[in-house]
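All protein chains but one are shown at their positions in the complex.
Take a look at chain A:
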Amino acid sequence: MSQNNTYYHPEDLKKFGNIGEFGPDLAKKFFDYYGSVFADGALSAKEKSLIALAVSHVVQCPYCIDAYTTDTLEKGATEEQLWEAIHVGAAIRGGASLVHSVQALNKVKELGI
């Protein structure tokens, strides 16, 4: 149990590297993969960081939001870029809910006279 009886604790972000304690092989594979994903490639590391910030909001991971807010600032992103990225995530999330209303629409029509 964490010291202050909460599931999320900012201090725990630093312990992410320890997740391999009981399974080092898979953790290593994951971190190698993770490192490669975020390296400069066809997309720049900064663009990838902005994508990660958007996704962190969609998956609502407080650790990732903390890490990628810092990371995007470190990579020189403007506050406007951070917020546009977050809205992209929010728009997809909202859109993904709303697009399912087509199913509701279909059902309403199916059930109606």
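Here, a residue touches a chain if its C-beta (ideal position, glycine included) is under 8 Å from a C-beta of that chain, and two chains touch if they have at least 3 such contacts; residues count from 1.
Following the convention adopted for this analysis, contacts and distances are computed from a predicted model.
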{"item": "Chain not present in the shown complex, as UniProt names it (candidates \"Transketolase central region\", \"BMP family ABC transporter substrate-binding protein\", \"Radical SAM/Cys-rich domain protein\" or \"Decaprenylphospho-beta-D-erythro-pentofuranosid-2 -ulose 2-reductase\")", "value": "\"Radical SAM/Cys-rich domain protein\""}
{"item": "Touch criterion as defined above, residue of A:37, A:73 or A:92 at the omitted chain", "value": "A:73"}
{"item": "Touching residue (missing chain; options A:18, A:44 or A:106)", "value": "A:44"}
{"item": "Chain not shown, touching residues in chain A", "value": "14, 44-46, 70-71, 73-76, 78-79"}
